[in-house]
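All protein chains but one are shown in place.
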Amino acid sequence: MKKIILLLVILLSGSLVACSSNDDWDSSKNITLYTRDTSSGTRAGFMEGIGFSDAAEDNSLLAEGYVIKDNTGILTSMKTDEYGIGYISLASLNENVKGLQFDGVDPTIANVVNNTYGLKRPFNYVIRSLDDFANETEKNITLAFVAFLHTSDGADIITNEGAIPLTSNSTWDDIKGNYEVCNQDNSAVTIKFGGSDSIEKIALALTEAFAPKCGNFTPEHDHTGSSDGFKRTQGSEKDGVNYKHVGFASRPFKDTETGSEGTQGQLAWDAIVAIVHLNNEVTNVTAEDLKKIYSGEYATWEQLIG
Amino acid sequence: MSNKRKKFDKLLQIITYASSSIGVLILSLIVIFVIKNGVGLINWDLITNDYHAQFYNGGIDEVTTFSNTSRPINLDDEDVYSEKWGIALRDGLDREGKPIVEVTYIAEDSPLNLMYDKNNLDNADFEIEVENVISSIKFDNKPSALSLYGAEYMINELDAENQFREIVFSSLGGGIRGSLITTLYTIGLTLIIALPIGIFSAIYLNEFAKKNFVTRVIRSMIEMLTGVPSIIFGLMGLAVFVPLTTRYTPADGANLLSGSLTLAVILLPIIIRSTEESLKVIPDDFRFASLALGANNSQTTFKVVLPSALPGILTATLLAIGRVIGESAALIFAIGTTIKDDISIFGKSTTLAVHIWSLLTDEPANIELASTISIIILIIVLVLNISVKLLSKKYLKRV
Partner (left out) sequence: MKKTKQWFKNLRNNFHFNSKKEIVDFFVRLVFLISTIISASFIIIIIAFIAREGIKPFVTDNNGLGAVNLFRFLSGRVWLTGTTFQSNLYSVGFIIINTLYVALLSLLISMPIGVLTALFIAKIAPKKLSSIMRTVIELLAAIPSIVYGLFGAGVILPFVYNFAKTLGIQSPGGNSVLATVVVLSLMILPTITALSEVAIRSVGKDIEHGSLALGATKTQTHFKVILTSAKSGIFSAAILGIGRALGEATAVSLVAGNAQNGPSFGIFQTTSTLTSTMLQGLKETIGLDYDIRFSVGIVLMIVILITNMVLNYVKKKVGNVNVK
C-alpha cells in the first residue's frame, strides 16, 4: 500500500511539473523555426509562396537552430513552444494552435476557393502508360476514374476532405455515357492506388464514392509516399510486386518523373498555413515577413512586431 | 551485523524498489496518455465494423407531393428537421474525427423514400436509412450542399428546392475489424515460423555446438540481427519474401505471409537469446542423468532439457508477440498499408500498428483513434499474457 501511495505522489508531482507553464509571452525571445524536410511538397509550396524558393531544397539557407519535423510534429510542437513558428497543411489546422493570416487574409477554405489566400501547393496524379495496362477493363476504369476527378462530383468529394478542387463544369451524369465500362459488373476487378500519403484520405474518399458508380470495382489503396507514385506506375517499380494503376504526388513531378503523354495531371490544391503558439501576439504575416523569419533576418519576435 | 551494514542494505533495497517502480510509472503514464486521448472513441462498433464505407447515389424523379409530417417530439435540439422533405439530420464526428452529417429520422411520407439507385436501376431494396451518413446533396442549378458545411446548411439548401440531382450517402466506415483479425493472423503465422527455428537454433548453439570460432561467428551473426533497424528488415522483406511468396502462392504483391516471414526474422534473435539463457540454467546433472539412463541426445533434449527451458521460451514468446503487435516500420513494406475488411493470408492487409501508422501519417493525423487502437493493443497483450501464463502454469504442474 505504501508503495502505491509513493507511486501516486511521484506521478502527481511529475505531471504537475509537466503542466506548469506561465502565460506571459516575451517578444524579446528568439524565434524557433520549424520546417519540413527538403523532400516535402508542403515545404516546396511554402517556400515558393513566401518568395524563398531557394530554401525549398537547401537547409543551409535557413537560420541556425531550426527543427525538422513532419506535419503532425510541427502541429504538436506549436502547442508547446511559445516562441516557435511552423507551417502545416490547412486541413490539419486545429484550435490548439494559432493559424496566421497571410497578407491579411484568414486561412479558411472559403478564402482559398475564392482565391484570395495565396499559400498553396498542388496535388497531382499519374496513371500507367496507356499501352501498359494488363487489360482493357482496367485501363477503361482507370480512365473513367481520371475523368471523374475532373467532374463537379469529384470536386465535391475533394472539398469535403479539406482540399481545394480545380473548377469543373460537368457532372458525372453528363459524361458517364462516354464510359461504357462502368455499365458492366466490375466487382472482380481490382484497381490499385498508391503514392503520397498526404493524399490518401482524399484518394480513399474518391474511390469509395466512385466504385459504386463504375460497376463496384475493388479499389486497393497502399500509400507509401510521393516518390512511389510515379515509381510504381511508370517508373522502376511499375512491373514489380507493388505496381499501381494510379499514383499520387503531393508535390510537382520532378524532371525525372515525366511520364507518357496524357497520363499526369493535377486534381487539387492544398493550402498551407503558418502557425504559432496560442500565446503568440502576432496575428498576421506577409510573405516578406516569413522570408525574413526563415532566412534569419528576424531573429527575435520583437523585430517582426517592430 | 553492523548497523552501517544494515543501513547500506536498506539503501540498496530502496533503490531496487524505486527502480522497479519506474517501469510501473512509465507504463501508467503511457496508459494515462493513451486513455486521455483515445477513450472517447472506444466502443464495440469500432471493433466490429468494417473500415470501408459503402456508398450509394440516390436519384429521384420529379417530386409532386412533399412530406407533411411535423417535427417529431423525440428529436434532440441538435437535430435539424426539414418538414418539406421529412428528414432530420445531425452534425457528428466520424471515427477519424472528421465532421459528418448523420440521418437521425426519416418520416413515413418523406419523398426521399422514393429515391432510386442511380448505379443499379434494378435495385428494389434501395433506401436511405437512419444512421446513414450523407456526404453531399447535389443540385442541377447550384453548388452542392456538402457535409463539410454542416447539417443546418444542408437542410436549408434542400428546403429551398423542389428537386435535387443526387444524394450521396453511405454507411459509417472506419472500423478496425479487419486490422484486428490481421494482427491475430500475423501473430499466429509469425510464431509458427519463428518459434521452431529459434528454439532449435538455441538448442543447437547451447547443447550441441562446440565452443569454437565458427560458433562464435554464428552467434554474433545472429546478435547482429538485433541491431538492424526495422525499416531495413522491411525493405529486405520486400526484396526477398514478397517475390518468394508471390511465386509459390496465389498471392499478388505483398501479403500477410511475406509480412509474417519478415517478422519471423526480426524475432529470431530475441527467441534464440531468451531460450539460450534459460537453457543455461538447467544443471548439467539433468543431462548426465538422462544420458546415463540410456537416453540419447535428442531424447534428452526433448524430454529433459526443453521442458525445463519452458519458462524462458514463454518469456520469449511473449516478448515476440509484443514485438509483432508493435512493429510498423517493417510491415509497411512487407505487408503494405492497404486497410482491408476481407482478410486472406495471401492478401494485403494492415495490422493494428500499421493502422496506427497510417492514421498518424495522414494529414491531419488522427491522434485520438491512434490512441484508441493503442488501448486495444494493450488490452490484447494483457489478455494474451495472462492466458499464456495460466496455460503454462497448468502445463508446468504436469511436468
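Order of writing sets the labels: A and B. Residues in every chain begin at 1.
Criterion: a residue touches a chain if its C-beta (ideal position, glycine included) is under 8 Å from a C-beta of that chain, and two chains touch if they have at least 3 such contacts.
Every value quoted in this text rests on a predicted model; they were computed, and no experiment measured them.
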Missing chain touches which shown chains?
A, B
Per the touch definition above, residue among B:M224, B:L293 or B:L391 touching the missing chain
B:M224
Touching residue (missing chain; options A:D173, A:E208, A:D228 or A:D289)
A:D228
Out of B:I35, B:M236, B:L310 or B:I343, which touches the unshown chain?
B:M236
Can you list, in ascending order, the chain A residues touching the missing chain?
17-18, 20-21, 29-30, 32, 34, 37-41, 54, 57-60, 65, 67-70, 72-73, 76-81, 83-84, 196-197, 224-228, 231, 250-251, 254, 256-257
Can you name the residues of chain B that touch the chain not displayed here?
1, 5, 9, 12-13, 15-17, 19-20, 22-24, 26-27, 29-30, 33-34, 37, 196-198, 200-201, 203-205, 208-210, 212, 214-215, 218, 220-233, 235-236, 239-240, 265, 268-270, 272-274, 277-278, 280-281, 283-284, 296-299, 301-302, 312, 315, 318-319, 321-323, 325-329, 353, 356-357, 360, 367, 370-371, 374, 377-378, 381-382, 385-386, 389
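Just so we're on the same page, only the chains that are shown with their structure count from here on.
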Report the residues of chain B in contact with chain A in the complex, numbered from low to high.
17, 21, 24-25, 28-29, 52-57, 96, 118-119, 135-136, 138, 144, 146-148, 165-166, 168, 170, 173, 238, 242-243, 246, 252-254, 332-333, 336-339, 348, 358, 360-365, 367
Touching residues on chain A, where the partner in the complex is chain B
3, 6-7, 10-11, 14, 70-72, 75, 88-89, 91-94, 109, 152-153, 156-157, 159-160, 162, 171, 173, 197-198, 200-201, 208-209, 211-213, 216, 220-224, 241-243
